[in-house]
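Note that this complex is displayed minus one protein chain, with the remaining chains in position.
Letters A, B and C name the chains as they come in the text, with residue numbers starting at 1 for each one.
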Amino acid sequence: MTAASPPVIDLPPAVDPADHARLRRTYEPIRGFYAWLASVDHKSIAKRYIATCLVFFALGGLEAAVIRAQLSRPENGLVGPDTYNQVFTMHGTTMMFLFAVPIMQAMGLYLVPLMVGAKETAFPRLNALGYWVFLIGGVFIYTGFFLNAGADAGWFAYVPLSGPEYSSGKRVDIWAQMITFTEIAALIAALQTIATVLKLRAPGMSLNRMPLFLWAQLVTAFMVIFAMPSVATGSLFLSFDRLVGSQFYNPAEGGDALLWQHLFWFFGHPEVYIIFIPALGFISQIVTTFTRRPVVGYPVMVLALLVTAFMSFGLWVHHMFATTVPQLGSTFFTAASTLIAVPTGVQIFCWIATLWLGRPVWRTPLLFVMGFIAVFTIGGLTGVMVASVPFDLQAHDSYFVVAHLHYVLLGGAVFPLFAAFYYWFPKITGRLMNERLGRWNFWLLFVGVNVTFFPMHRLGLEGMTRRVYTYLESTGWGTLNLVSSVGAVIIVAGMAVFVVNLARSWRGGAVAGANPWDADTLEWATSSPPPPYNFADPIVVTSRSGLWAYGDEIPVLQGLRTDLPQVLVTTVMDAEPVLRHIHPSPTIAPFVMAVIIGAMLIGGIFTPWAYPAGLVAIGVPWLMWAWPRRRSYEHQEELKGTFSLEAPI
Amino acid sequence: MTWLQAAHSALHPASAQADRVGRLYNFLLIVAVLVFVAVMVAALWAAWRRRPIDEDTSPARDARAHRVIFAGAAATVAILFVALVYDLALGRSLTRRATREMLTVRITGHQWWWEVEYEDPTPQNRVRTANELHVPVGQTVALKLASADVIHSFWAPSLGGKKDLIPGHHNELWFTPTEPGLYRMQCAEFCGLQHAYMALEVVVEDSKKFAQWINAQRKPAATPPDTLTARGKLVFESGPCATCHAIAGTSAAGTIGPDLTHIASRRWLASGRLGNTRANLAGWIVDPQRIKPGVLMPSNGLEPADLQALLNYLASLK
Amino acid sequence: MKPAKQVGVIHSLPENVFGAAALTWWAVVSLMLIEGTTLALCAGAYVYVRQNYYEWPPAHTPLPDLGIPSINLALMLLTIVPAWWVFRSARAHDRGGVLVGASLQAIMGVAIMVLRYFELQAVNVRWDTNAYGSVVWGVLVGHAVVMVTDVMDTIGLALMFAIEEPEEKHFVDSCENTQFWYFVVASWLPLFFLVYLYPRLG
Partner (left out) sequence: MKRAVAAALMAATIAACDREERRFRELPPSASATNAVRQSELQPGGAIVEESTYTKYDENAYALSQGKRLYEGMNCAGCHFHGGGGIGPPLMDDEWIYGSDPAQIFKTIVEGRPNGMPSFKGKLGNSQVWQIVAYVRSMSGLGSRPASSARDDHMKVAPNLQLRKAERPRNSFLPPSTQQP
């Protein structure tokens, strides 16, 4: 990985340049494989996270390719129903649980500490634990899949189909347990983000000076905290129904199939926004940078994020209109589902206004932003259509909804994510991605997405239902399905260009330097890639415009230890320094704990006793983790003077 | 035999309810297209407009932009509000209690076929059939939906919206067909291996034809006219068929699979998978797992003579 | 990169603080939000399932006993005393006080866990009898899991304070641990009402 690292230039500002060497020793005390396992550096963990998510993205994409190949003509025999059901379940599960949500959080784990100007994330060891748990969960479900035990009840796993009677074997158990794995990881990342954004911001970065990306990540983290427990509870109930014969979802014994749907969608709908809101954060940063001006209407943008997050918890029943919802309820949920378009619409207007007022620089990231506006707007408008109960009862569970959701998720998450890759790739690797290939990537993806998914609107209205492994020739759906499959080939070509670009730029892209785009946020104030300690002296933020506001010098505070990993903790509202927090050193305890949690959860699909046994066993790495370790360090000479923030602001 | 194409599209409404939803769809579509064009024009213009070199960059321009954004937000709210009022008004009127004179049909979803039972106060007049629903044109039909196993969903796009069949819950769906014809539907909620091939055909016909049909359905199965057919009946009753299937007027009374009393009168076999021809039926009986892998009907290795007799018998069940 | 200009010195800032200024406080509060949401959903499932029945508990299912559960509730409320003692001693950097309080709290915690096991028998219904049994067990076990993590944490702290000379940050940790215990006790009150008293209201 380090083979082709570019020359490190532009080290972060430090009053005493000798600090760089000291900090490097402190933050990188050991090297080698053990150090890799024990690493608690948020950058290296986030890079692994992103890479893992991209591998799952590729697997999910291959599954989508199988789906499109199978459906390209009527009564196709490429795969049978059993394989097809596993493939489409794995596609949905992978894309939602192993790609979309975690990669948005992983991008946050990399960028949030840098963007707040901190040396580390708030809880580095917890961070490592989250990643390992995620990895084990993802590998676990794919191991099952390759052993012909892939979940086959859909990514939504409706009971009773996913229950003990109708889904035999361990397939659904593996799925339900994978949910638990990814929940743990997602909740850890959320907790991480909340503490980092609220407590580790650079001095002077008061809430109203926070970049919109940080707002987006913060809002998302709170949504994760309230949404994820719902599906975790639901899937635990499901695994108990399947393993020990509890009756949560058994209608014959007073349980209720709709209880699952409520629990699932109370998570499932906010989840869409958990994926989408970080993407809005990407867009805001990229628009700012490439129009060379702040986004118009900062308070409105923040308010829109908050309103979206709040409202997204009042929409879940619109996934259940066909189950018969009482009149009053359906009125409420229709109104909420319709009106959530307002905050999103306002944000799009703000970006358009920013483009209009600024002088756009047409690099690949901004191109992807334009793609986002086009594709996402179509998805949003069909979203308003399906919010209407009478029309939804026609469109629900048809290919119209398949089209809608792919427009929303590809437009609202994948396009912004690609924009973000092109934008932050130089920060992560120190090299720029190729512009020419970037344009090819964009246009192939843009054309491919529209060719693949636009015909599906029509297919849905013509009665093609979701999750069918094939269809009769007499339905007349063959032509549009073929068009759609051709579009999938174009998407694959676009993705291939991306992979080539990634590989080529990784080795031989142009050296980026600290701030290749002349952007305003703090992550660009350190070298690319950043040193293990991110920043030397804490940078003082003087305005919402971040780096753009500085003159010839960057104001910093002095006085953090260099012999110990120490971060500056500030107040929640105004980001005034209050505490010099000493961070933990690298340890293998999180890895060990993740392995034990993995053994507990995997064992839990065979016997309920795995849970108490696992809980006790976790005590061992917990003691490894928390046991005090005497750290020897030379005492530094006291710096004279007191801190004050008033002067520069 | 030519197979009439059955309508299967929300874009070709053939009931009072589907028609009104179709109009709502047209309205929403027009609004969506207009909004999309407006947004794209604004975005493209903002992105690639010609910029004077000495353009004013004073904060006053930001204030103007704020006003435009505010106007855009107000327009969004206004459009959504109109759409919302239309939605809710239509939704309300569609869920209102329908006419009193209604044909009530019980639909039970099974993995992977539809059980259809016409209710009637007189027990002899009740009719059980499968995968085919006949209704008279112009009369409101109420479907009482239930499931025998997992969740299914009833959706005939030309006749109106869908409703789920949920074990432990009772749902109702009604529509008033306005045009005679054939309307196909298939299960809309993922229900397992053969979810793709779980179709039903709705036959909308004038009330005279409907009356004929239902009267024919009320009769028990025809008695075999010849010895070969009689042997087929014996094969059916004593062989594996009767374990799962029923034929009214015989000793076959299985309840696991569809009722076959008038199978020869139906257009389709295997829940809309195969046209009802002798060859298809033979293939289906001998090796259903090839045609619908995972279906609950087992392969039946009948002696060729038995099979021919059985096919004769089933063909006689008009 | 532009050169740095020192505009202030923060050497005098403390390295450990108690309360909301510290990072751990935010971790604990987030954890409370997560666990609180989970327990609220368990209670929600209980209420949802209740709608499916005429009678509650369902016919032929006896009411849950009150004896052991009440004793356990009382014991749980009593643990607030050692917990409060830990909190006070930690703030005063009193190692002995924390050790005594945490040990007492840990022992009582284990006793509560044991009593919780008997509570599962006192509800007079198995998890697989019907949906009522499932949700009752769901609530009890869900809360027990939250509780067991904190009891384990308390045992760990007690061990640490017994063996090692605590650092400043361990005093902060014991305060946070206490606060989580308060949450464990407080969250049990509505759940206790739901499981044991609500069915008696008829």
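Here is the rule we go by: a contact is a pair of C-beta atoms (placed from the backbone, for glycine too) under 8 Å apart; a residue touches a chain by one contact, two chains touch by 3 or more.
What you are looking at is a predicted structure, and each value in this text was computed from that prediction instead of being measured.
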item: Hidden-chain contact residue, picked from the options B:His12, B:Arg128 or B:His169; value: B:His169
item: Residue of A:Arg242, A:Arg467 or A:His581 in touch with the missing chain, whole complex considered; value: A:Arg242
item: Touching residue (missing chain; options A:Ala149, A:Leu259, A:Val414 or A:Ile539); value: A:Ala149
item: Contact set of chain B toward the excluded chain (per top definition); value: 95-98, 100, 102, 104, 119-121, 123, 126, 142, 144, 147-149, 167-172, 174, 193, 234-235, 238-240, 242-244, 256, 286-287, 289-290, 293-294, 296, 298-303, 306
item: Those residues of chain A which, in the complete complex, touch the missing chain; value: 82, 143-144, 147-149, 159-160, 163-166, 168-171, 241-245, 247, 249-254, 324, 326-327, 599, 602-603, 606
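Operating definition for what follows: only the chains that are shown with their structure count from here on.
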item: Chain contact graph, described as a line, ring, star, complete graph or other shape; value: line
item: Distance from chain C to chain B - Cα centre to Cα centre, in angstrom; value: 51
item: Chain A-chain C separation of Cα centroids, rounded to whole Å; value: 30
item: Junction residues of chain C - those touching two or more other chains; value: none
item: Numbers and ranges of chain A residues touching at least 2 other chains; value: 256
item: Residues of chain B that touch chain A when the two form their complex; value: 3, 5, 8-11, 18, 20-21, 24-25, 28-29, 32, 35-36, 39-40, 42-43, 45-47, 49, 51, 57, 61-62, 65-66, 68-69, 72-73, 76-77, 80, 83-84, 86-88, 90-92, 94-95, 111, 149-151, 153, 155, 157, 160-164, 166-169, 171-172, 184-197, 272-273, 293-294
item: Contact footprint of chain C on chain A as seen in their complex; value: 10-15, 122-123, 126, 187, 190-191, 194-195, 198-200, 203, 225-226, 228-230, 232-233, 237, 240-241, 244-248, 250, 253-256, 259, 262-263, 514, 525, 527, 536-538, 540, 550, 552-560, 566, 568-569, 571-572, 577-582, 615, 618-619, 622-623, 626-628, 638-645, 647-648
item: Touch list for chain A against partner chain B, complex; value: 80-82, 85, 153-154, 158, 160-161, 165-166, 251-252, 256-258, 296-297, 300, 322-324, 327, 330-331, 334-335, 338-339, 341-342, 345-346, 348-350, 352-353, 355-357, 359-360, 370, 373-374, 377-378, 381-382, 384-385, 387-398, 461-463, 465-472, 474-476
